[in-house]
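Note that one protein chain of the assembly has been removed; the remaining protein chains are unaltered in position.
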Amino acid sequence: MSAGKLETSGGRAGLLILDMVNCFDFPGADDLEPRALRAALTTDRLRQQFHEREWPVIYVNDNFGEWHSEPSRLIARALENDNPVTRLLQPSDQDYFIIKPQFSGFYSTNLPVLLPRLGVRRLVLTGVATDICVLFTAADAHMREYTLWVPQDAVAAEDDKRGKWALQIMAQSLGAQTAATSELSVDEWLASLED
Amino acid sequence: MSAGKLETSGGRAGLLILDMVNCFDFPGADDLEPRALRAALTTDRLRQQFHEREWPVIYVNDNFGEWHSEPSRLIARALENDNPVTRLLQPSDQDYFIIKPQFSGFYSTNLPVLLPRLGVRRLVLTGVATDICVLFTAADAHMREYTLWVPQDAVAAEDDKRGKWALQIMAQSLGAQTAATSELSVDEWLASLED
Amino acid sequence: MSAGKLETSGGRAGLLILDMVNCFDFPGADDLEPRALRAALTTDRLRQQFHEREWPVIYVNDNFGEWHSEPSRLIARALENDNPVTRLLQPSDQDYFIIKPQFSGFYSTNLPVLLPRLGVRRLVLTGVATDICVLFTAADAHMREYTLWVPQDAVAAEDDKRGKWALQIMAQSLGAQTAATSELSVDEWLASLED
Partner (left out) sequence: MSAGKLETSGGRAGLLILDMVNCFDFPGADDLEPRALRAALTTDRLRQQFHEREWPVIYVNDNFGEWHSEPSRLIARALENDNPVTRLLQPSDQDYFIIKPQFSGFYSTNLPVLLPRLGVRRLVLTGVATDICVLFTAADAHMREYTLWVPQDAVAAEDDKRGKWALQIMAQSLGAQTAATSELSVDEWLASLED
């Protein structure tokens, strides 16, 4: 399917899922993985809602230094071991998959071309880690004038304290909504925004 | 293999192969394909030389509006029909493959992160089309201070005249070397450059 | 005046004036300057029309390697000698002035933030040189999905032949309108565009 024909629409939003296709094999992953699983359960529910609305779901995923890889191989490799996070959030055929080589999903990736084609100006950010890739993707999105919701129950960090700080910085410095999905629905979020 | 450990080296160069994984199914492709095949024969020889030197070969290829694709699928699709260009230049496992969504290989792609990791400041540009993706990738490379060789027998355009004009603009405006590989070898090119 | 409050409007266009604040003291400037003066006369008429419509006029000008400069000093320096081009096109207080360090007006400049704030998706490109800064700014504008008019009588190159080639490449590869202002008015151009 080509993204070329879609039109900008005020209401429409995009769901970004950061680094959840992940081998969790780096230092600190033991702390991150159970927290990522809780975030994955929330993200999966959001993803279903976006699928129902036919709004775009975009995986924005690190290549983890593996420059000869591609989405299907990154997913296969993440699923080689028991990996409930990636298993739960396996991309479906209609989802987009952007490979990023650095922390921010906007830096040296196809994302800045894809998003205007998808006609979204509002992004829901989910995934890991709150104080690294989520934070710096949020900053780049804000600088490109996207409106942000980073549901605090759909993101995770190795260290809960640093995750909380990052959320407060996103709320204060980037004007991001950070309410949990238990407190705010997609429709309530959209209704809360001025046009 | 990770690109993270490679070191910058003055002599080392990178070979960029533009849009040669290609279905040649667009208007004008009938004019382009035979010319692309001549360029592919030259590019294949250059590629062998780069492989022998263990210098990086980087496919920089359009997604042709197919946002749900990835390298292996782009290649498989290009090989569905008789396609001597893509068949000759099928990427090998050690080659890099960067997907670009627009004309320039540097715009919204992983390339600006990969090239510094590969330690190259000198690029040989090959592929199609001389007056579009080759020209605008060359411009972006020049603005990022890469030294360029665009061998005139390793690039092709639908229209020979526009291809020639683009080569003259690359030579004049971007300081690119544009000699044919029959007139200049890789070693001669490198020797001609001041350090 | 802040650019923050302006709204996107389909009809509105922006006028870009490239490198016309210029000392014309480089090799080849003797060939370029009389051609630039002819382009300046056309550009000045366009500028008046844009002022009357209260549409943005944006100087996008090289720093010519002078990193300690700023707009007022670049203008003062260009006016130190007899310089009919810069004298004719002196920016007025309402015009914007973007300093660019490389060929393209979009590369490492404030322009990608300013244009969305000005609410323009359509650009008229004028100035020098057709086969360098105009061509590569046009390419970057096209990749960012701006609609382009490069009036052939509002741009100039050192070499008429290379200027003509660059115009043909802009027409063919970038879909740019290149009619002269004697053949096409601003209103006719806008009317010719699909929305």
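Per-chain residue numbering starts at 1, and chain names A, B and C are given in the order in which the chains are listed.
Keep in mind that, in the parts below, contacts are C-beta pairs under 8 Å (C-beta built on N, C-alpha and C of every residue); 3 or more make two chains touch, one makes a residue touch a chain.
Keep in mind that this is a model prediction, so the values were computed, not measured.
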Touching the absent chain in the whole complex: find that residue among A:42, A:86 or A:104. A:104
For subunit A, the residues touching the chain missing from this view: 102-104, 107, 131-132, 135-136, 139-140, 142-143, 159, 162, 165-166, 168-169, 172-173
Hidden partner interface residues of subunit C, rising order: 1-4, 63, 65-68, 70-72, 93-94, 96-97, 99-102, 107-114, 117
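Basically, only the chains that are shown with their structure count from here on.
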Identify the chain whose mean C-alpha position lies nearest to the mean of all protein C-alpha atoms shown. B
Distance between the CA centroids of subunit A and subunit B (whole Å) is 32
So, what's the distance in Å between the C-alpha centres of subunit C and subunit A? 39
Going by the contact rule already set, what residues in subunit A reach two or more other chains? none
